[in-house]
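For this depiction, one protein chain was excluded, whereas all remaining protein chains were kept in their positions.
Then we have subunit A:
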């Protein structure tokens, strides 16, 4: 599972973004998107296009966490969204890894799965990584969003931060990475 997390201002300007991979079930925390390396802009396109849905959902729904709102089927990318009271959008694109038949998931996991294939596949099917629309995933993303939100509020309360500025605090970035490692 690979993740691309973006914070967008109410006027769609990006304030922060980070890409990371799952750290659960043996993941090494490095994002491996399905787009080829030359097409990493697709993440931003997919996120940007899902703003259509966010705009619609934010008026239909009283919650801050909008859950899974959009899908980009060609790359199996799923978008979850979170709204802050000031209208800032947190968008998380998550993309399950490609089926192992087409791409290897790494040498070590291949070795281990060769003899414990059944058990590992069962474990991965129940974990967050394999099933992006399951309730567990929704819950994990919610936890992640809440934690990021907490840190976000602390960050923007910094006296040197003005609204609409890009967030460049390294502390915030580590916090987000930690939250990603913890929940996703």
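Please note the rule applied: a residue touches a chain if its C-beta (ideal position, glycine included) is under 8 Å from a C-beta of that chain, and two chains touch if they have at least 3 such contacts; residues count from 1.
Quick note on the criterion: contacts and distances are computed from a predicted model.
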Protein name as given in UniProt for the chain not displayed, "ER membrane protein complex subunit 1", "EIPR1-like beta-propeller domain-containing protein", "Transport protein particle" or "tRNA (adenine(58)-N(1))-methyltransferase catalytic subunit TRMT61A": "Transport protein particle"
Touch with the omitted chain, as defined above, among A:48, A:67, A:142 or A:181: A:48
Residues from subunit A at the interface with the omitted partner, ascending: 8, 11-14, 17, 19, 30-31, 37-38, 40-41, 43-52, 55-56, 58-59, 73-74, 164-168
